[in-house]
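Questions regarding the structure given below will be posed in turn.
Missing here is one protein chain; the remaining ones are kept as they sit in the complex.
Showing chain A:
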Amino acid sequence: MATHSGTPATADFSSSPLKRTKIVLLGDQSVGKTSLITRFMYDTFDNTYQATIGIDFLSKTMYLEDRTVRLQLWDTAGQERFRSLIPSYIRDSSVAIVVFDITNRASFLSTSKWIDDVRSERGNDVIIVLVGNKADLSDKRQVTHEEATAKSTELGIMFMETSAKAGHNVKSLFKKIAMSLPGMEKDGAAASGAENQKIDVKTTGASDVPDASQCNC
């Protein structure tokens, strides 16, 4: 009973609270923003298309080798009528995923508009990832990988091709984002260490991570 040090804990009480990162998904209608989130969150794909109404949020904790991050995903509606709402959400997000459909050239062209929106709200204090979704439909491709890469290089942003349907590259996308978040492991540890020193007697940082990784929230 008293041997609490050696017994495997059901919950890891020593880990410090995580900082949240807001990620907003942008892009034209039906490019697959919601599908990307669904794939990432539940690892499923729904073949029936349903337009997102308004703006919705979901959270997920990612456990990486050297850090744990909590991502708050903001799924926006691609429909034009919701367009005016979106800048208000870009405003508070530190990451913007701009999605286009590789089989739809128009959706690729409008990414410029979205990226401009992001830049005008956040300046350079933002991570922008250009995502070409529906990579599984390569026979209907209208936007080449090279073209999109060139654009991303030109704009100084990341680029990735994904397939929410096939589950291809979706995890890597979010992992890549998590890895490029600026120095958050230090920040988080320092901040919580100062105020929670009464609890965190034996915080060992990243080593606590694997314990809780089955926690799928």
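By definition in this document, a contact is a pair of C-beta atoms (placed from the backbone, for glycine too) under 8 Å apart; a residue touches a chain by one contact, two chains touch by 3 or more; residues count from 1.
Rule of thumb we're sticking to: contacts and distances are computed from a predicted model.
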- Message: Can you match the unshown chain of the complex to its UniProt protein name from these: "Putative septum site-determining protein MinD", "Nuclear cap-binding protein complex subunit 1", "Conserved oligomeric Golgi complex subunit 6" or "Eukaryotic translation initiation factor SUI1"?
- Response: "Conserved oligomeric Golgi complex subunit 6"
- Item | Sites on chain A contacted by the missing partner chain, in the whole complex | 1-2, 4, 9, 11-20, 22, 34, 37-38, 41-42, 50, 52-59, 70, 72-75, 80-82, 84-85, 87-89, 91-92, 121-123, 125, 191-192, 195-196, 198-199, 201, 212, 217
